[in-house]
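A single protein chain has been removed from this complex, and every other one stays in its place.
Chain lettering (A, B and C) follows the sequence in which the chains are written, and residue indices restart at 1 in each chain.
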């Protein structure tokens, strides 16, 4: 049963859910964009602040496990959500449809993500995943009157549902073999089964779960939706997809791999290695000549998740630490890049300004924005003195420590290919010839908040690149607690 | 602490330049010049005050050392140290940095502040490379200097021949170096982890890793990882593809930095890291490296002869010259290694001189295509004569530093690898061919077009005189330079030859 | 359920699942695609039921309820999007929405 301690332990989740309800009630009462946004930001900030309290009680609510991974996921999720919520008002200022519902969907998705990273039971995993995904359908198709947003929504819905079906079927297979749904119990039940040799049914179940989660992570060959949805969805929705959804799903995959023995088989590791390899190479190759920035970042996310999968393949505490560090740096850089896209596309007016020519000569129009973009791209490319390098360093270190030379080779090759398009985008920002005229941005509080957030992100990218010690220490501590 | 400042001064100077643009076009130039001269002066003061005699057993081999923990999780430190070699190269960087600022005085008129920001950031990175003793830190600087160089080429480059845009050249440069750098990172990490599993201490410290006991098979691959990274930057054929494009498209200052200093970081890396960390493997690898060096000498020379773009020609000659350096580094004799250092310095002077001259030529006739030149001797005062000097230096005329370097290399190598020297000596003829060919096409022959052109102004003349003076000084009295680096080179040679002895013993035992 | 071995149930579920998949891959109409998805989800649900019966546990049946809920939610969002699709193209062919590519 749920005790009070458990409730305290779940405080962030509760606060976010409560904020969601408040926002919903608020909307029914009176539409007020700034107010809703403020409420959302406040709720998320409150949830973030309640974390020390929640962590201190060391609760273990049913179906969940509040360990280091969960905390890692919670912090990253809440922080990204906070940044997104802070940058969205400026973007949504010009949206002619209902603006406030976006925050509601965002909060619901965050709730799902928080549950997902803490889940310790198949049912919890399933519910949370869906709670994360369903609002995303809405967010991606938020601008459903424009063709691309609708297209993105439909594609994401159909394919995601299919992936969910795979996931469910995989769970069902595991359940049928063991009769257990809780991760820990699954592990206990599977251990004797494993001693009798490999079980194709069980492995099949595990494979299907990996496929289901791999879809959300846009691992090759389940990646095809990614660029279309990234491009079609409104920028904040894409950002949620790229950060919160990815990190939460990744962490749950990591936990599964760590806890459930069926996932520990060498065969599955080899499979994931293979998927990782083709993702990191394929994702980068796909992005090579892409001219739409959002699409390009979609492809690049395929590659990045490919790198990250190395942390899943390799066992040991270092892998959790690596995941944490890499996710952190990746999320920060992605927030920066999409943040700039959102800023340039603000106020919302039809399609997002995501074509490369929109960014031509950005440095000479708004140097700070271009600087943030440059930093983000350098970070994504893993150039030293940015956060991304620390992440890449960890990934390579992990691969080397475990002598996974092929994967390390993949990282090197992928990075080399990746540089091409990151540099291409980067230099566009500095070209002297002016590109398309930017939109007339509306001065005001929303814009200032958005800019401030971007500044914080940029500083963070640099800071993490130059002095990553606090992050590393924190992640190492979390990894020990996992 | 002064070491840290050597890195930070250009860094902050760069930021200042960027902001100084609002005070006018000249401000960034003066600030950048002052910054570079400050670095140069600091290193010269250190040089004059330094004691470069070989250290005693218990003494530190470093002239200056500065270390603070950085990322304790991996035992990463900010560990800077300076010995004779790094000092020479830092001073060189300061000098060429100042020249780079000077030679772009009139060339760069757009976005001056940002240009100098990049120029100074490159210096910062280069100085960092020469001073870093922690492998992580070294790698960091190694990669960090790419970004400003990329911008320098991509934003201020010449729009060269059709189909070869400057952005493409810059990207190619970046990808080549970064990808190979990642290989080095992999090798560094593998080395660190091997050391960790042996000793239980996670550290990136150079001194600690020198004693890492790496299994033989793995060590070879790790050595290769280091070598490839350095080979790309040196550059060694077949990894040279980025160089001609980058040079041809870069602004003069970029070419000066690239040829003068950036290429030297590779030789420095081999000397400092690749050989001392893996002496036995390097010894085993020496024949291959020397062969690559030979290939480089000839390939670079042959291609240099076929170029029409004057800067491409000079770029290919760099490949040829660096072939000598590569041979020397793996020759395993003090004479040769010292010779390599002299070549590094000499090549910095002569290639910088040639690049600056071709920049000046470009300012006057607005082309780098040698088919559109000819007969310039009669049209421009003084400039052709200066060119002839650097051409002579480039072909290894005695009394220039290049001669001393090349001949020390050849003398030093002859004992161990006479066949290499015999083949490499043919490179001397080729050097004469490509160097004079350039003279021939640009300055001699019939005049392509009419009209007299302005001779060098005081700034240009002073730069050239400085370089000529230095080339001759090193050519006639290189001993101060050699004395400075001797205490660094001798241990490396000892490591190298000892491992050769060990290998020979092992074979005898078998 | 003594008479029916679990494997048979699973095979049935798998068959159903494959049918759903086939529909997903072959059908052009969004309505049929949604139906195929429904079939797939239900196949998974069936597998849960089979498991729960075999192990004599309620967990699987609880999962089935969750699956149904999801299916309903999925369908509602899907149908809403389908209406938009129709409004825009006057057709519910999925191939209409293939503008973004490359």
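Note that a residue touches a chain if its C-beta (ideal position, glycine included) is under 8 Å from a C-beta of that chain, and two chains touch if they have at least 3 such contacts.
By our rule, contacts and distances are computed from a predicted model.
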item	value
Hidden subunit of the complex - UniProt protein name among "NADH-quinone oxidoreductase subunit L", "Branched-chain amino acid transport system ATP-binding protein", "Sarcosine oxidase subunit delta" or "phosphoenolpyruvate--glycerone phosphotransferase"	"NADH-quinone oxidoreductase subunit L"
Touched by the hidden chain, restricted to displayed chains	A, B, C
Contact partner of the left-out chain, one of A:21, A:188 or A:288	A:288
Hidden partner chain, touching residue among A:417, A:449, A:464 or A:478	A:417
Chain not shown: contacting residue from C:13, C:50, C:71 or C:94	C:94
Residue, one of A:208, A:237, A:254 or A:423, that touches the chain absent here	A:208
Contact with the hidden chain (one of B:244, B:260, B:279 or B:293)	B:244
Absent-chain interface as seen on chain A, which is shown	154-155, 158-159, 162-163, 166, 196-200, 203-204, 207-208, 211, 215, 221-222, 224-225, 227-228, 267, 271, 281-282, 285-286, 288-289, 417, 420
Positions on chain B where the hidden chain makes contact	237-241, 244, 299, 302-303, 305-307, 334-335, 338, 375, 377-378, 381-382, 385, 388, 392, 397-399, 403-404, 407-408, 410-412, 414-415, 418, 421-422, 425-426, 428-429, 432-433, 436-437, 440, 443-447, 455, 476-479, 482, 486
Sites on chain C contacted by the missing partner chain, in the whole complex	21, 24-28, 33, 94-95, 97-102
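In this section, only the chains that are shown with their structure count from here on.
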item	value
Centroid spacing, where centroids are CA-atom means, of chain A and chain C in whole angstrom	26
In the complex with chain B, residue positions of chain A that touch it	378, 383-385, 389, 393, 396-397, 400-401, 408, 411-413, 415-416, 419-420, 423-424, 427, 430-432, 467-469, 472-473, 476
Contact footprint of chain C on chain A as seen in their complex	122-123, 126-127, 130, 134, 137-138, 141, 144-145, 147-148, 150-155, 157-158, 161-162, 164-165, 168-169, 171-173, 175-177, 179, 181, 201, 227-228, 231-232, 290, 295
Footprint of chain A on chain C - complex, ascending	6, 9-10, 13-14, 17, 20-21, 24, 30, 33-34, 37, 40-41, 43-45, 47-48, 50-52, 54-55, 57, 59-60, 62-63, 66-67, 70, 73-74, 77-78, 81-82, 84-85, 88, 94, 97-102
